[in-house]
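Before I ask anything, here is the structure I am working with.
The complex appears here without one of its protein chains, the remainder shown in place.
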Amino acid sequence: MAEMWINMGPQHPMTHGLWNMRIKVDGETITDAEPVIGYLHRGWEKMVENRLYPQIIPMADRLCYGSAFTWSHVYCMAVEKLMDIEVPERAQYIRAMSDELQRIGNHLMWLAAIGTDLGNLTMFLYATRDREMFLDLFTSLTGARMTYNYCRVGGVRNDSPPNWTRDLVRTLDYFEKRLKEYDMLVDQSKLFRMRMEGLGYMSAKDCINAGITGPVLRASGVKQDLRHNDPYEIYEELDWNICTHDDCDTWARYRVRMMEMQESVNIVRDILKKMPESGPIRVKPPRAAPVGTAMARMEDPRGESLMYLVGDGTDKPYRLSVRSPLYVIISASPQLLKGYRIADVPSILGMLDVCVGEMDR
Amino acid sequence: MYLDLWNLVGGLIHWLMVDVIGEILNWLHLYGLADWLGSSGVLHILTIIVVGLIILVVGMLVSITLIWQDRKMLGRFMDRVGTQVGPFGLFQNFADALKVLVKEYIIPDAADRLIYPLAPILIIGLSMAMFVTIPYSQGFYMSNSDLSVILTLAILAVVPFAVLMGGWASNNKYTLIGGMRAAAQTCAYEVPLLLSVASVVVLTGSMNFMDIVAFQYENTWLVIPLIIGFIVFLVSIIAEVERVPFDLPEAEAELVEGWQTEYGGMRFGLIMMSQYARSFVGASLIVLLFFGGWHGPFADYIPAGIWFVVKVFLVFILFVWAWAAFPRIRTDQILDLCWKRLLPLAAINLFIAVFFKTMGWF
Partner (left out) sequence: MEDIAYSVQEVKEKIVQTFSDVIFDDDKMEVRRLYMTADRSILFELCKFMKNDLGFCHCSLVSGVDRCDRFQTVYHITSYASNITAEIVVDLPHDEPEVDSITPLWGGANWHERETFDMFGIIFKNHPNLKRLLLPEDYKFFPMRKDCPEGGR
């Protein structure tokens, strides 16, 4: 069969959204690939130039429906840097706790998606059901399931509800049992491992040069996690480990994400121990930001998210530039795909945890 | 206890043609026509048509029930309810069939005008042709040929060509790749499938389902001596009917819907139906070859045909279970599994069968 280009997208079950992966195949083997994005470009960066600072928080939520809290969090951190605001300690703890819960929720969404990518619907439904527990937690904390509008410049919107600790501990206990069940369902299944091992190899050096961050980088054996290497909020005071894996393939990416879920559970437990019982959760920010620039970055579930903010003394940002971790990872995806087969495309790309909202902005 | 379908239908036709219509025609003084209608040739042809219709309807009903079982059990495996229309969700399939019936009838511009509509007809036709050879009990069958095992497998082997035709005629890259995969996979899995059937034939000394089942009734279920053969046959038949983990041809994650991407409406319904018809045939083959056919305890009270269908449903549970527990595996892995694992196992199994036969244990 002669070489031909196949469009995997924009309407395709593999893509998890609206983007197009063009792949060139020779028989079943991929010889070239080209991602085409921009189908969901909303002009986010232009829009925020015409919004007041607090109005941007719900917009930041909508960068990614899977990890809404982390995006509003990084936006608030950038504005706080610009306005030079110190966040109360309890608010910092609540933010870190929400980050970790969001990370679990996001990774569960990824697990569900990878289940259908590999052709197993059971995993999809199990993971979706477990994610629901965390969405319930967020509902009781913030009042919304997915886009929370919870983080505020200078703190968080409200304190945790009554019985929050009890519900949280129950959910975490349940979830740890479920993690063992995933271990039995997937990790010990020869067929699942056959679909994941040895695919999408990328060495640590290539990963760093391509700008890949987050779980994909850690799966190549690089101990790099912004929560540890560039700590924000109160992560310095918590005990936890960076999850890495040395295999550099999709199996390693899978394992790193699963380990991160367990690690997030440990972090939340640690936070519950160290969190002050009560205290202020929010300081009032000024309406207008000073002239200057600020940069904030944090560890998103998908990698390093960064916001660069330019203030011009008014109540609207002059420029807000977003680094989406996935945007960079997708730019490197042709290197991951070359030489593998068509059947590996969902497996390799699914492990990147694609969310088009943050990719196209 | 069983129903003798041919005698029953033959008697009914004879009564209708000779005692009712013949009498009326005689009363009208149309003696020639009455004699012709009452002649044995006409009666025989009419009997064949009616028996065929009954077998077809029963096969379709069992297949539809298999769809229901698949969806309901998959739901329970996944901690959800499954189908819900009607009692126990039994009517969901009929609702879906109604839906696909009223859908628009589209032929893509690029598709081949002749082959594209022909392929689903071929596929459903071939799948239903296999009902002919499957006996439900000593008396409830369409054909009782001495070569019915070979005939069934021969029809099963033709299906991939129809699939390839459909995939090619749709003129779409996904369907072409899906059709190629389907052809490659099903052709490869024919080999271990036939080898494991050969071991059964060696032991029983017959290619007639009736004799094979009778042999198992006199001795023991063949799954006991030929356990390896049963496993090989089970894996191969799942690959033949293109179900997870071997549903590569329609691998929905990478190839949208594989070779059936361009088929919509009732054509899709027919293709879907044909897959379950083939699953039914596959499960029946397992029951007939390895699980003693229609024989079961309480034979005085429970008709043999019922036992057969119950066993088919029980075997189908294995198919559903595999779907719920496994991911789809890759093209090269699927062929690796076939040539490197199943083929040697099937050969060993054949040796075991020959050994048992030469020792005279069976």
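Chains: A and B, in written order; residue numbering restarts at 1 for each.
The definition used in the following text is that contacts are C-beta pairs under 8 Å (C-beta built on N, C-alpha and C of every residue); 3 or more make two chains touch, one makes a residue touch a chain.
In this text, all values refer to a predicted model and were calculated from it rather than measured experimentally.
Shown chains touched by the missing chain in the whole complex: A.
Among the residues A:Asp26, A:Asp136, A:Asp230 or A:Asp246, only A:Asp230 touches the chain that is left out of the figure.
Per the touch definition above, the residue from A:Arg22, A:Arg157, A:Arg193 or A:Arg319 contacting the chain not shown is A:Arg319.
Seen from subunit A, the chain kept out of the figure touches residues 37-38, 41, 43, 45-46, 50, 208-213, 222, 224, 229-230, 293, 295, 297, 304, 306, 308, 310, 318-319, 321, 323, 327-328, 330-332, 360-361.
FYI, only the chains that are shown with their structure count from here on.
The centroid of the Cα atoms in subunit A and the matching centroid in subunit B are 47 Å apart.
Every residue of subunit A that touches subunit B in the complex is listed here, in rising order: 4, 6, 8, 12-14, 28, 115-122, 125-126, 129, 185, 189, 191-192, 194-195, 341-346. Across the complex, subunit B meets subunit A through its residues 74, 77-80, 173-174, 177, 244-245, 247-248, 251-256, 324-333.
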